[in-house]
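The other protein chains are all here in position, but one chain of the complex has been omitted.
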Amino acid sequence: MNQNKNSSKLFFASDYMEGAHPLILQRLMETNLLHTAGYGTDEFSESARAKVRKACNAPDADVYFLVGGTQTNATVIGSILRPYQGVIAAETGHVSTHEAGAIEAGGHKVITLPHKNGKLDADSIERCIQGYWDDANHEHMVMPGLVYISQPTEFGTLYSLDELTKISETCRKHNVPLYVDGARLAYGLACRQNDVTLPDLARLCDAFYIGGTKCGALFGEAVVLPQHDFIPHFFTLIKQNGALLAKGRIAGIQFETLFSELPMNSSGESGESAASDMPLLYEAIGQNAIDAADRIRAALVEKGYEISFECPTNQLFITVDDTQKERLEALLELSFWEKLPDGRTVLRICTSWATDSSDVDKLIEIL
Amino acid sequence: MNQNKNSSKLFFASDYMEGAHPLILQRLMETNLLHTAGYGTDEFSESARAKVRKACNAPDADVYFLVGGTQTNATVIGSILRPYQGVIAAETGHVSTHEAGAIEAGGHKVITLPHKNGKLDADSIERCIQGYWDDANHEHMVMPGLVYISQPTEFGTLYSLDELTKISETCRKHNVPLYVDGARLAYGLACRQNDVTLPDLARLCDAFYIGGTKCGALFGEAVVLPQHDFIPHFFTLIKQNGALLAKGRIAGIQFETLFSELPMNSSGESGESAASDMPLLYEAIGQNAIDAADRIRAALVEKGYEISFECPTNQLFITVDDTQKERLEALLELSFWEKLPDGRTVLRICTSWATDSSDVDKLIEIL
Amino acid sequence: MNQNKNSSKLFFASDYMEGAHPLILQRLMETNLLHTAGYGTDEFSESARAKVRKACNAPDADVYFLVGGTQTNATVIGSILRPYQGVIAAETGHVSTHEAGAIEAGGHKVITLPHKNGKLDADSIERCIQGYWDDANHEHMVMPGLVYISQPTEFGTLYSLDELTKISETCRKHNVPLYVDGARLAYGLACRQNDVTLPDLARLCDAFYIGGTKCGALFGEAVVLPQHDFIPHFFTLIKQNGALLAKGRIAGIQFETLFSELPMNSSGESGESAASDMPLLYEAIGQNAIDAADRIRAALVEKGYEISFECPTNQLFITVDDTQKERLEALLELSFWEKLPDGRTVLRICTSWATDSSDVDKLIEIL
Partner (left out) sequence: MNQNKNSSKLFFASDYMEGAHPLILQRLMETNLLHTAGYGTDEFSESARAKVRKACNAPDADVYFLVGGTQTNATVIGSILRPYQGVIAAETGHVSTHEAGAIEAGGHKVITLPHKNGKLDADSIERCIQGYWDDANHEHMVMPGLVYISQPTEFGTLYSLDELTKISETCRKHNVPLYVDGARLAYGLACRQNDVTLPDLARLCDAFYIGGTKCGALFGEAVVLPQHDFIPHFFTLIKQNGALLAKGRIAGIQFETLFSELPMNSSGESGESAASDMPLLYEAIGQNAIDAADRIRAALVEKGYEISFECPTNQLFITVDDTQKERLEALLELSFWEKLPDGRTVLRICTSWATDSSDVDKLIEIL
């Protein structure tokens, strides 16, 4: 039944619609019957933390493994903010729109700023924070206590190192921490246009998370706090937020695998990348999605599709009329993005670690 | 390294220290590359829900798969209670003691009552609820809005069908819902002394969860709400609580497997049970732990150990002096329970789905 | 000392800078040593509730007396919304900007919409609510669960009966309650352009409050819930929000006085109004402020001041350059509103129940 359903259409709707990278499942199998301590105190989690610290060039970082993005955002943001503070975010930020009010349920306002293709800029953050302090009534208002951005953004766009540095400087000038949501970070890191590395994030941010759920894991997000003890008693706060895994090793094993070098004869479909200078599985996963997206993007341009807005990562947005839409949706599983005022539709094509090269061939043929 | 560490001592410390039952991992492997919709709308989750409804004889039940126990308790309790209400629980209840204040973080008081070996009784619940309404100042007080019990309890004890029926009647008389935490439900259901079935729970409770994390899954708890739409917009509340899995199928596949009949030639170590009248993997998992516990209990009695209190499920509590303690801890991984005023120690021996029969032999030899 | 400070400048900065209308203080004196029951169950509060119900033509209304505006908004909004819901408000609404995040601290998002001079319109509310339900991802979003508007608005503007009716119809079509913040309601009711009466509010809204703090009381806001038991257990919710007065009569006596007919030989400065068809003190208080504002407005126009935007109630906004600003601020206590991009300043002149006619004469001379 499942096979039938799945074979009928080419699948480019999203990046969290399969299980996990085969190397992860393999490692879960190998370790399955070992006994370990609970709650992330096991040796797999410890090893994963060490690998993440190394990849981030952040030897003092605290690293925690949580389950999903909304949970991670709510836990981190709620733990950093004091009760009189709110979090600055783009009006299109995931915390502003698609987390069912989780930040507010934790007691905090999301202070929204206008965006450009999903991005904030240092100037508007500066105006927001300085504007608060300049306002004669600011003691009656919510104090900006954290800045939230996503890399890549919800639009698949990327902050350049220069942009991120300016935002970081603005935050540090005002003593407001900076937090980066990296739900799709693998696809940002692998992108040709990207110049922001994990060590840059560790250097410029006060907290960020490396996404697993959308980047090849069954689930899991790795929170990195570059300064040790930046959030006191964070373990208890994770527990209180219902984000603590009893079998913490299940997340630990996944991130240990994601941040391990690829074996030469990997059984994963990204195996060939392992021979190059991209040693970690997490990088190979990003590369597979970006390679596929690049091929599709070139085909879209060649075939005269209207690109809705530039997106250099694993998401592609095209503006189509009803005829095009009908034809594509008959053959492909894509993602509806929005209806435009002129009646046309923006569709999203999404690649991932699981995107098969031959499926890309077929997609290009169809386009 | 792990092998060494793990082989040095017999492991009876807890029931969430391994991965998952092999049949679950096998099923995750088989389905890994299929594409499915997210957030629990996939066909595996739908099939799992159908199997759970059938096992509970609750055709109208809403079934949701969450990740862990604290999260499930906080989400369910916070969703049922109105702001002026609190939840009644035993002072030893998991929500009262070991959830880092998650219920209170959600805005609600845990109204604690004295316990007997972890259990509440209908009379004390009656007195608490009636006492609230009889109090001239009750409008200045927290209204009891839900009763929380665990089956088995945190002490491994069980409510009999008669006790549960009386509690249910008390709740219904006062229009206060009843919620049962089944973190270790498999071990209760398989217990010889148990006379409370899944259909009984569905009939007598307004909400309960069937534990996966401690009963053979990588993670996961199945919330059962026997009356359809008992919690309006529960999906959004799950999302807001950070408890919604993007890859909902990972939980769905696990519960589909747990609630499937065991194959004849199962590769799992409880395979032989499949031939009997215990058709579901969830039942076989419970049986394995109970069989092991029963053998160990008999040995403890025979060898003159002091049983701390009667516990018919997969947890055994013994009171030992320092000499005994030292000897046992040198050879076994057990769980410290508490230090008694007389200087002796209560230790917990815990079996699980993963407990190997030959390890039980070795343990009995050591005792 | 105080006299000196207060005599030096004419005071038109705000409407909550004096004590209470003299008739209120007189009534507090007369009743001071009587013994009454606490928490608003006294006979003064009961009488005040009856008078408010009568003035609103809402015989079944529940009426509660709270202390201040932010507290009232947080208590009412938090009591109406379910955890998955937020409140729609203008981006300039008091709950959106100047309540220090009280709504979010209670767990709920303020869903902000653009405003016109402080007002929302039915169309944008319709688009917001319908847009939520039309969004394929709405189960991941905050559901609009209440509409908040102010009458008069934070800009001193008024909803017409037609506008309010349309908003009410939109709300009822979608089964979303409507709540009106009447912090300055006396000044709206007394306004010549106003055509929204208390019975209209009771008919068209699900909850509103009649402001006392800014309209002649020492403190106090009267919450009116036209449908009995619209908010179950609201008494307990008021207590939980710290909004329950032990000496409830102090609020009750004030509202009983505000909603009593003016005595013929009133010692209050609005006494003469009592002979006309405006029998209640609350109406006389509004009239005094509006009469003063009308005289000042006419003088401003005559003297060529730039009116920043039309405001028919007790607040007047003028745009001045630095020379004008300096001159006015040397002689008057006014209120800074905002700095314009062109360097000029918007100042607010505010009248109240306490504005003395001879002070208006002096102000007009200065202008």
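First chain written, first letter: the chains are A, B and C, and each begins at residue 1.
We take it that a contact is a pair of C-beta atoms (placed from the backbone, for glycine too) under 8 Å apart; a residue touches a chain by one contact, two chains touch by 3 or more.
None of these values were measured; they are calculated from a predicted model.
K.L.:
In the full complex, which of A:S8, A:S160, A:Q193 or A:T236 touches the chain missing from this view?
P.N.:
Result: among the candidates, A:T236 touches the missing chain.
K.L.:
Looking at the full complex, which residue from C:T36, C:T197, C:Q227 or C:S260 touches the chain that isn't shown here?
P.N.:
That would be C:T36, which touches the missing chain.
K.L.:
For the chain left out of this view, which of A:M143, A:A251 or A:L367 touches it?
P.N.:
Of these options, the touching residue for the absent chain is A:M143.
K.L.:
If the missing chain were put back, which residues of subunit B would it touch?
P.N.:
Residues 83-84, 86, 97-101, 104-110, 136-137, 139-142, 336 of subunit B touch the chain that is not shown.
K.L.:
Touching the missing chain, which residues of subunit C?
P.N.:
Contact residues on subunit C toward the absent chain are 1-3, 5-6, 11, 13-14, 16-20, 22, 25, 28-29, 31-38, 43-44, 67-72, 74-75, 99-102, 105, 213-214, 218-219, 236-237, 239-247, 249-250, 333, 354.
K.L.:
So which bits of subunit A touch the chain we can't see?
P.N.:
Within subunit A, the residues that touch the unshown chain are 78-79, 82-84, 107, 139-141, 143, 232-233, 235-237, 239-240.
Definition applied: only the chains that are shown with their structure count from here on.
K.L.:
What chain is the most remote from subunit C, judged by the mean position of CA atoms in each chain?
P.N.:
Between subunit C and the rest, the longest centre separation is with B.
K.L.:
What is the identifier of the chain with the smallest separation between its Cα mean and the overall Cα mean?
P.N.:
Located nearest the centre of all protein C-alpha atoms is chain A.
K.L.:
Roughly how far is subunit B from subunit C, centre to centre by C-alpha average, rounded to an integer in Å?
P.N.:
Centres of subunit B and subunit C (C-alpha means) sit 53 Å apart.
K.L.:
Between subunit A and subunit B, what distance separates the C-alpha centroids? Give it in angstrom.
P.N.:
33
K.L.:
Return the residues of subunit B touching two or more other chains; collapse runs of consecutive numbers into ranges.
P.N.:
Counting only residues that touch two or more other chains, subunit B contributes 236-237, 239-240.
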